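Can you read through this structure? Questions will come right after.
Here the complex is missing one protein chain, while the rest keep their positions.
Labels for the chains are A, B and C, by order of writing; each one numbers its residues from 1.
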Amino acid sequence: MNDISLIICGAAGQGIQTVEQMLVSILKMAGYHGFSTKEYESRVRGGSNSTELRISDHRVNAFVDRIDVLIPFDERAISHLKNRITEETLIIADQGTIQNEGSKDVIGLPFRLKAEEVGSRLYTNVVAIGTVVGLFRADISQGEYLLEKKFSPKGKDIVEENKEALRVGYEMGKRLREEMNLDFNLHPTPAVKEEMLINGNEAIALGAMAGGCNFISSYPMSPSTGVLEFLASHARQFGILVDQAEDEIAAINKAAAAWFAGARAIVSTSGGGFDLMTEGLSLVGMTETPLVIHLAQRPGPATGLPTRTAQEDLSLAIHAGHGEFCRLIYAPGTIQQAFELTRKAFNIADRYQIPVFILSDQYFVDSYYNIPMIEIDDNSVEYSFVRTGEGYKRYRLTENGLSPRGIPGYGDGLIRVDSDEHDEWGHITEDLEELRPAMVEKRVQKRRRLLEGVLELPTVYPEARENYAVCWGSNYHVVKEAVDILKNPDLAMMHFHQVYPLHKDVVKMVGQAEKVMIFENNATGQFSDLLSLHTGRQIPYSQRFLSYSGAPLSVEKVITALQQEGF
Amino acid sequence: MNDISLIICGAAGQGIQTVEQMLVSILKMAGYHGFSTKEYESRVRGGSNSTELRISDHRVNAFVDRIDVLIPFDERAISHLKNRITEETLIIADQGTIQNEGSKDVIGLPFRLKAEEVGSRLYTNVVAIGTVVGLFRADISQGEYLLEKKFSPKGKDIVEENKEALRVGYEMGKRLREEMNLDFNLHPTPAVKEEMLINGNEAIALGAMAGGCNFISSYPMSPSTGVLEFLASHARQFGILVDQAEDEIAAINKAAAAWFAGARAIVSTSGGGFDLMTEGLSLVGMTETPLVIHLAQRPGPATGLPTRTAQEDLSLAIHAGHGEFCRLIYAPGTIQQAFELTRKAFNIADRYQIPVFILSDQYFVDSYYNIPMIEIDDNSVEYSFVRTGEGYKRYRLTENGLSPRGIPGYGDGLIRVDSDEHDEWGHITEDLEELRPAMVEKRVQKRRRLLEGVLELPTVYPEARENYAVCWGSNYHVVKEAVDILKNPDLAMMHFHQVYPLHKDVVKMVGQAEKVMIFENNATGQFSDLLSLHTGRQIPYSQRFLSYSGAPLSVEKVITALQQEGF
Amino acid sequence: MQYNQKDYEMPHAKAWCPGCGNFGLFRSLREALAELEIPPQHLVMVSGIGQAAKLPQYTHAHMFNTLHGRALPAAMAIKAVNPEMTVIVNSGDGCIYGEGGNHFLAQIQRNSDIVNIVHNNMVYGLTKGQASPTSLKGIKTKVHPEGVFNEPFNPLAVAIAMGATFVARVYQGNREQTKNVFKEAIQHRGYSLVDCFVECVAMNKVNTTEWYREHTYKLEESHNIHDRTEAFKRSIEVDPYPTGIFYKEEGKPVFWEQCTAYRDSKEPLYQRMLDHKRLRELIATFK
Partner (left out) sequence: MQYNQKDYEMPHAKAWCPGCGNFGLFRSLREALAELEIPPQHLVMVSGIGQAAKLPQYTHAHMFNTLHGRALPAAMAIKAVNPEMTVIVNSGDGCIYGEGGNHFLAQIQRNSDIVNIVHNNMVYGLTKGQASPTSLKGIKTKVHPEGVFNEPFNPLAVAIAMGATFVARVYQGNREQTKNVFKEAIQHRGYSLVDCFVECVAMNKVNTTEWYREHTYKLEESHNIHDRTEAFKRSIEVDPYPTGIFYKEEGKPVFWEQCTAYRDSKEPLYQRMLDHKRLRELIATFK
């Protein structure tokens, strides 16, 4: 086995996240490709949460149902995952925690006992971490380094005891591997050590920074809060103005006004919070103010499943806000795309004076994997505002439909922006015969005339073929891995990272396909509808694989679906 | 001429509305069919507003560009309407108010002078009203009756002077008609006197009452406020609980909770206010709470043109609110439909536990015409809630997907409603394997399974033909009159009063048409897209006649468009 | 009928952390309900979203668990439509004073006859530790790594300024006081605000049980709860924070009874039927 799926499951508050973070880091520094993703309940303590870790000697970046190794932190973990545990699953638990321990299914190891021996039951998790590292015979020094970094404020003794716990676990793991004759044959790739380990949230936040973001006003809401917290934690070094807004309405109005006044602003939110922003979105449309919106999806309607994943808000993002205006929607499928598209979002928003969305979801923002180091060049930020002179007209009607955008205080012009219909100076107008139609066209036609050069084609993988497994946003790796496994010479993936508006060549690409099957995490096929409308090729329900349980789509489910439909 | 278009134009505050109301009422009671619609600026005094009155011996219910008679109240009126004034337009003004008076174009009559003679310049408008009545040689007694009703609180003298002013005007009008040999050959229809004169707002509000509406919480916003004010003015007789909410968010949350507690509630709003309601809409979707929403459209985005008309919020109404759930959208085209569909909206909302929209617009709500008296039967309200017993489950999974809805205090059951994903009892759940999918399907499949019997076909007029002028909502009469005038044996109107979801037979109806041309008051063709997606027949831009000036579509524009496209 | 506090408890496990202040608050509330003998069938529990807002999930009564911030407008409507119900809103400081701030103001203006218990743990519990409007200055969070600097929201002072008719603060750890104030709040006719200090043991390491014990004290018996200026003065006292009933005004008309809909009938709306004859008469006036 050169690709192991290991799951840690326990209650909120039992420290699963620390285990996840340390393990992926240690295994990466040991030269293994890694992926981790978590699923958790909407509570702070208790319940059943789990983290899936994939450890491999090649890149693995997708959720699988399969569990090779399970480390349950409590009894409930077993029932929580019962549908995914098979004959093949190796279950390793702290001795005494699981009932049917001793049966051939569950291997009990004395995590806590050993921890207590080392000094305290608080080290139980560290013993468990050590055990996993031992199972993979990975280099333990990165673990020691991490423990040192984490615990040195607490004193040398604590650091040493932690390290000891790690080593004790390590030995147990190694021994188990030998006793059970486990064939975890992972060949480390030294280059992996030089890569970065990063999740979706971090990639979006870093992308924003690379795009010159220096303002965020948002209201906490899972799963979008990570971007707010990340930017806040680097506010000082990068001069980012952070405001935890009183509500989402305030958040978007502040962000819009911030752009007006010269900042580069983002808001980060999720479905319900975004609903509240939609009037502000319309304001942005009317005033031709740039804006970047991170919309991290979760299952709805209403409060729904606050900590789960979904792709239910695509249609909403396309149509939200009353009246008509232009917008652009990115739905990154990979960490690299998340970074790059968010960076770009700022430049496009600025240049075209439109709102640009980053449409992610809980699965995407909470998943980590290793990627080659991100590089940025010195032109990562493209500023599009101008110094104004007297007589400046904010809404000058120009050839290409764009009016140069000024900033109050930069030059002598007065920047006059109005949410009412307005003339070129931004003054309110009721001229229905000329100004109103001209201004409507200016706003709406950005889509047709201007975005042409900006629109991107979907990713086709591995190459153009007869049949397509189509997906968008966070399903990139899930579908890609399924296509890889199926090795069907007629089948390729078509992944959309830019979902609205669609490139005109998509009509041809989809039109020419023999068969298509669309994978989406919603119950109605929102992207399928969009594609049908755009291409004129009606995609019936039988060709839509819709998953709306709140869990991420798995590689296995994609494979089964494709096989059943004869792909 | 048996169909005259008369326009009164002046500044806000000059009393145009009083003139409009009295004139349509007098002319109706004289047995003439009438129609009136107004356009006005977003201000309380000044500017240029106008009212179009159509007076005819057959039913006329649509806006026309043509002006047969213009009564300008000030100089600006002429330039305001310059593009619609032609050689044929007869302009009658108060002597001395219009510059080029005396030229053959403008006829000056001493409205104010005569008013002063009668007693006060305050009667100027009444003299003008009398003149118009005289022009048509209509019965003046209804005018006298109205003046009496209106002014009797102010004393007998005032009433008498008003009547005298009316008569003086009447004589001037009659004389003018004779002098100019005007051929206003209207044959009065006595039955018209027995009809009712009503505008869109009133029809919606009355429809709501006939549907058992007894709760409205709304925040003022043009052009939707009329429904709130109408219901408020009858709150006592009909036991309607009225709350002018602190904002639109509160309005919809109150209305949803009102249904929960046993009321039949409506909210009335416009684009920006509706944006703020969308999270509440999603709550309604999740909790399967009935709701009726009156969304009166006006041009956007943002504040846009607050007092103008548009059909820009159809896509928004379809997609608003995060997550997925079922909804139904009516867009009445006639006053009768407005009444009947609003009534029905309450019963359907109650039975299927979904939000039902009435999508109107400024043109629709502000237009008056005469229709045969509305009749209601004693079963106009269908109550669908049940008395509950112990063990009651609010979200019981049933065969047909509907769970009987209880009311707190009616029976012994506990009504437990949750915005989180929930089990049959309404208790929060994180069961992703069974409950979540079951509940999603319950909410989403109402559309497919349940609404089938409720969905309605579009109106085809005069009968099924080869080619169609397609429209929806308020454009009914405009397109119908154009079709009538064109008398093309291959051309019919297809009007959608129920725009979402679309009936399945629409696929065939549109598919079989030779040519179609869609008329919409927006810049992107929102209904055209919807129809394309639903029917699989792509409707290109060349077949979309899109009007987005903020003015209503006119009969003439529809005719020209159809002729140009060879219909 | 005699009630026991257990009669108001649902069998489901609670998703709160061990040691969470919400447990104690809930217990006191159940005791208050039992002592007032309020039948679950006459009790509607309303909440927004948050840890506090889960309380109705655990309460054996009618429940409307609304959106984050929107409990108050919902509660107001429920009471107005169905005035026979006792309507209690339980939600967090973020929910009521943050996202829902505008509704807080509006309810006081209306004097809706509802009870509003705000679980004030000075933090956003459910979303894991961001500052709430009541967070004290200097507290560090992931969004405020250099410390919160906004002026903390003072719900009592604002309520008194707005003309609220029942304004109280308790600390849940004072179980007897808490229960008694809840009882008085439920019995009060009008909008009753009870700002209730609760511990969030997981996310707020500053305002702990010890902190609350040390930084609160009970208003003297002699405090005149009918003097608005005096109440205001006491409400802006900080550190230590007084607890108890700050202000109370009896006899002010409540929202629902002032509504036109109740002029001629006191029946809940669901018991009324449309008067078709009247409607026909109204339609006839359009002739």
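Quick notes on this structure:
Just so we're on the same page, a residue touches a chain if its C-beta (ideal position, glycine included) is under 8 Å from a C-beta of that chain, and two chains touch if they have at least 3 such contacts.
These numbers come from a predicted model, not from an experiment.
Partners of the chain left out, restricted to shown chains and counted across the full complex, are A, B, C.
In the complete complex, the hidden chain is touched by one of A:Ile7, A:Ile67, A:Val127 or A:Leu206, namely A:Leu206.
Contact with the chain not shown here comes from a single listed residue; of B:Ser233, B:Thr398, B:Gln512 or B:Gln564, that residue is B:Ser233.
The omitted chain makes contact with just one of the residues C:Arg70, C:Arg110 or C:His188: C:Arg110.
By the touch definition given at the top, chain C reaches the unshown chain through residues 97, 99-102, 105-106, 108-111, 133, 145-146, 149-154, 157-158, 160-163, 228-229, 232-233, 235-236, 253, 258, 260, 263. For chain A, the residues touching the absent chain in the complete assembly are 194-198, 202, 206, 209-210, 212, 214-215, 217, 232, 234-243, 245-247, 249-251, 253-258, 260-265, 279-280, 283, 373-374, 376, 378, 380-381, 385, 407-410, 412, 414-420, 426-428. Mapped onto chain B, the interface with the missing chain covers residues 13, 41-47, 219-222, 225, 228-229, 232-233, 235-236, 242, 244, 246-247, 272, 302-303, 306.
Keep this in mind: only the chains that are shown with their structure count from here on.
The centroid of the Cα atoms in chain A and the matching centroid in chain C are 37 Å apart. As a whole-number value, the distance joining the C-alpha centres of chain A and chain B reads 44 Å. Multi-chain contact residues of chain B (touching two or more other chains): 249, 279, 283, 418-420. Chain contacts: chain C has residues 49, 65, 67 touching two or more partner chains.
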